[in-house]
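Only one protein chain is missing; all other protein chains are in place.
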Amino acid sequence: MQVQSKLMSLVKNQNFVLLLIFIALNVYFASATKSYFQVGNYFNMLTQNAALLFTAAAATLLMKTGNFDLSTTANLAFSGVLYAILAGMGLPLTLAALITLAAGSCFGVVNGLLVTRYDISPFIATLGMMFIGGGVALLICDGQSVRNGLPANFMGLMRSEVLGLPISILIAAVGVTVSWIMAEKTLIGKYAMAIGSNKNAAALAGINVDRVVMGLFILVALCASLAGIMTASRIGTGDPRVAEFFFMDVIVAIMLGGTPLTGGRGTVIGTVIAAMIVIVIGNGLNMLGILVFWQTVIKGVILIVAVTINEKFSFEKLRDQATPSKGDAGAGNGQTMEEWSLRRGNIL
Amino acid sequence: DKIVLGKIPYTLEHSYHQSIVEIFADHAEKYYGAETIVVDGQANSDTTLTAVENMISQGVDAIALHSPDIGMTATAVAKAHAAGIPITTTLIYPESKNAPHIAPQEALSSHRMGVVATEQWIAANPDKPVKVAILDFGGFEQVVALRTAPFVAGVKSIAPNAEVVAQQNGFGNTVKSMEIMLDILQANPDVNIIFGANDDMALGALAAAEQLGRGQMDNGVPLTEVIAGVDGGENAMIKIFDPSSSFKLTHGQVRDNARAEVDTMVAMVRGELPMDSWMEIPTLSQEIDYWNTSLAGAQRFLQENFSFDGSLEELLSN
Amino acid sequence: MKYLMHYLQTDMQKVILMGILAALMIGLSIASPNFLSITNFTNVLLKVAIIVIIASAANLLMITGNFDLSVGAVLAFSGILHAYMSKHGVPVELSILITLIVAMAWGGVNALTVSVLGINPVIATVGTLFIARGFAFLIARWDGGANIMMGLPRDFVDFGRDPVFGLVPLAIVVMVAAVAIFIFIEKRTALGRKAYAIGANLKSAKLSGINTVGIVALLYVLVGLFAGLSGVLQTSRVGLASPTVGKGLEFDVIVAIILGGTSMLGGVGSTFGMVLGALVVGFTANGMVLLGIPFYYQTIAYGVILIGTLLLSQKFGTRAKA
Partner (left out) sequence: MTRTSDTIIEIRDIKKSFPGVKALKGVSFDVARGSVHCIVGENGAGKSTFIKILTGAQPASSGEIRLNGEPFAPYHVSDAIAQGISCLYQELNIVEDLSVEQNLSLGQEKHKFLFPKRADNLDKARSILANFDESIKLSDKVSNLSVAQKQIVEITRALVTDCSVLVMDEPTAALSLGETTKIMRVIERLRDSGMTIIYISHKLSEIFEIGDSVTVLRDGEMVATQPLKGMTQTDLVRLMLGKVVAEQYIPSTGARDETVLEVRDVSTRKLRDINFDLKKGEILGFYGLLGAGKTEVAEVLFGHDCRGEIRKDGNIINMKSERDALRSGFALVPEERREEGIFGLLGIAKNVPLMNMKTVMKNGLVSGKAERDLADKYIDMLQIAASNRNHPVALLSGGNQQKVVIAKCLNRDSDIILMDEPTRGVDIGAKQEIHNIIRDLANKGKSVVVFSSELQEITGLCDRIVLMYDGKVRETIENGENIDTDYILDVVAGKEA
């Protein structure tokens, strides 16, 4: 009985569908090309996308509050360049990394201030920061990647291994786990959800909404900044044009993972599986030697199909649809006066 | 056993790179019976390195890399070498200088274009001081070293008082370049030499000039300005050999590059060349301009490099 | 006077935009001798035209609380398709017609996924973006290159370059028409009223018998159509169709719309504000190139204007603050 109900709840879980899609893709690629299903390839995928995994996991918490960050790409580029500049100036790498993280977290502070203190919508605030940060990244290196005077161990971070595992994978695992614990085991996850679901209710329940949102913006900025450091150390240079679509990948992973833009719902696990789906598709299609333009088309199709399956045909949804419920469309469309004032141009 | 070659083009979004991949695969197949795997670097160092890593894990026999970044190139070369896989670079090489490099002699041709463009302008308009506008990719140092700086040097070697009045990022894109060139020409109507760091940008500059009623030559005699580009695709060639258009110069090399890459790689795979010592394999980036290149020469260039199967002359006549 | 006060109170954002615009005009005419000229204004309008044409439809779409990130890709796709057909013997007029129909079909895809199936617009339209962009590259490749330019018939470019009545470029005429149409829709038609209602409260709108699915779908199709039209206009004007055009256009469109005071959640906004937003962005970019400022400062300026305008309207706008 117990087992059966456990099983049922697993099947009803939205993430289950995602997991099935993930497995199906793996099976397909493994059968279609011999170089896919290999430990080395999986290590590659994880190392290459470690930053995406932990940033998306952390950004899931932020998205649960109904906020999101478009400036992660800019932050990543800026941090990578800054880290390389500092390292090139002869600073010890740890110090360079710490300073970079501190500088990178400023993105979060500014985003957070704009959103909480000045009521600017997260879209505008972080889009603005995307432009500004991207410009600054190019500015501080004059548009040229930074590689002069880098110490010999500059790439040490991404080269080292612990217990036979590349350190980047460990960082990703730790980062994802921390976000998962925050989301599922601590009050932050609950508060984030409450804020996204009904900001007024959360505020009136005594939650310091601004502090939670601010904190999460900083957390995401720290992740993006660390992502920048890791990328710089991976490619061996501070490149201001790196990882152009990082922010898009992060948001796509989160949304595909079942967290809506308006927040209130979502799981870190879902995000991670969705991110893995995106990663696997990219890798598998390359392994199949598919022309990059066809890859783009296929990615688009898979995105739409996956999200449709996820939103429309997951078992949970099917059950919900059987019950004529009147509560579902309500979320996010409430119209208190406070919300009105927020919306009137501030939420953009 | 069949040799498997990995080719990572800079980005397949440009015809130059599409052609190089095509000729590369052809040549590998025809001369060595080798198979080619292509993964696009998408003009991004992160993606390009990922492609290198994946090729290593796929166990290709050799890699040809056109990287967007000098620092990343060193990393990629080190990674390939660590896995015992030979790798070649082109255009952008690592400062570590530890692998064969296919080096199109772009700087020479860029310089020469600067010289020819300036000479032509001054000959036709001796009283108008030379003002240069440049569209580049936004500060890539390799582009500076191989294209914009030598071009300007070429200009200055003829007109020492020439001045670069505007330099903007054209994003390698015709439409963006057109918009930006409109603004540049608005601010500096006296610009008379324009250099686009690839043909797409030069074509954008030409479109902008045309919209302003410029972009014209009188049977090859500069009236409004002289435009130069890089690559030498057919779109550019048509304009270059149109006596009334002001886009008149370009340079490029596809076939020899691709072949040199393949030959070098196979030689390394066969152990005929050491894989980890610096070697520059120069290829000529042929300069083509309206005044010094024959139509037949241009036709041949297109056929060799861009698998062009039409007739330039025919295209020009209608 | 009373009306003016009322306007100042409710439409602070537009007032601020007009202020910025005026400041830009004055500053630039002083800083750059070549700023104040008809050609320059035409240039700016031509550049802004593509954004405004698409944004006029996308603005009403956003007023319903939805948005479309695929416009840049649909624009590129349409340009390529039109060039491909024209080059291969389809008469230009017919080619334009077919292109516009196909562009509406792209809008239809979004309408289906977002409006009918209820998929989140971010994912759904990014999906369309990928597909349309991918096919744009593929068509160019099938044509044998990375873009299409050679072999285009004369009237292909004439369409984009011949000024209307020998005076005004076609793109500007289309822009003015699009703005006029959507101001009209917004102010005088039931469609406009209902779009606002859908954005203000979807559930109430449904219960009030408004065809929410149909209206949102229609707007998606219109956005597709306008993106296609822009693609045709742009390719014709440049005389070359490239699949790389319009990258990031979706952000330009959204920024113009949002600068103009439209809420991303829907319910408020105006076409007029969007036009102001687009002009501010257009003139800023123009001014910076005129002054020869490197492009990364332009990126920074873009961000500063965006955030700054909202901060200002936040500060001076009398808003019901909670």
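Note that the chains take the letters A, B and C in the order they are written out, and that residue 1 is the start of every chain.
The rule is simple: contacts are C-beta pairs under 8 Å (C-beta built on N, C-alpha and C of every residue); 3 or more make two chains touch, one makes a residue touch a chain.
No experiment lies behind these values; they were computed from the predicted model shown.
Chemist: What chains on display are touched by the one that is not shown?
Modeler: A, C
Chemist: For the chain left off this view, which of A:Q38, A:N148 or A:N200 is in contact with it?
Modeler: Of all options in A:Q38, A:N148 or A:N200, contact with the hidden chain holds for A:N200.
Chemist: Quick one: which of C:A205, C:L233, C:L249 or C:V275 touches the chain that's been left out?
Modeler: Per the contact definition at the top, the residue touching the missing chain is C:A205.
Chemist: Write the list of chain A residues that the hidden chain touches.
Modeler: 185-188, 190, 193-194, 196-198, 200-208, 264-265, 323-331, 333-337, 339-340, 343-344
Chemist: In the full complex, which residues of chain C touch the absent chain?
Modeler: Against the left-out chain, chain C lists 9, 187-190, 192-194, 196-197, 199-201, 203-211, 267-268, 318-320, 322.
We take it that only the chains that are shown with their structure count from here on.
Chemist: So, what's the distance in Å between the C-alpha centres of chain C and chain B?
Modeler: Taking the average C-alpha coordinate of chain B and of chain C, the gap between them is 33 Å.
Chemist: For chain A versus chain C, what separation do you get between their C-alpha means, in angstrom?
Modeler: The computed centroid separation for chain A versus chain C comes out at 29 Å.
Chemist: Give, as an integer number of Å, the spacing between the C-alpha centres of chain B and chain A.
Modeler: Computed value for the inter-centroid distance: 37 Å.
Chemist: Of all residues in chain B, which are in touch with two or more distinct other chains?
Modeler: 12, 138
Chemist: Among the residues of chain C, which ones contact at least 2 other chains?
Modeler: If we look for residues of chain C contacting two or more partner chains, we find 137, 141, 294-296.
Chemist: Spell out the residues on chain B that touch chain C in their complex, using ranges where they run on.
Modeler: Of all residues in chain B, those touching chain C are 12-16, 18, 138, 165-166, 168-169, 173-175, 178-180, 182-184, 186-189, 200, 203-204, 207, 211-212, 233-235, 238, 315.
Chemist: Note which residues of chain A are touching chain B in the complex, please.
Modeler: It is residues 35, 38, 40-41, 44, 47-48, 138, 142-147, 150, 155, 231, 234-239, 241-244, 283, 286-287, 289, 291-293 of chain A that touch chain B.
Chemist: Hey, which residues of chain A end up touching chain C in the complex?
Modeler: 114, 118-121, 123-125, 127-136, 138-139, 143, 248, 251-252, 255-256, 260-261, 291-301, 303-304, 307-308, 311-312, 329-330, 333, 335, 337-338, 340-348
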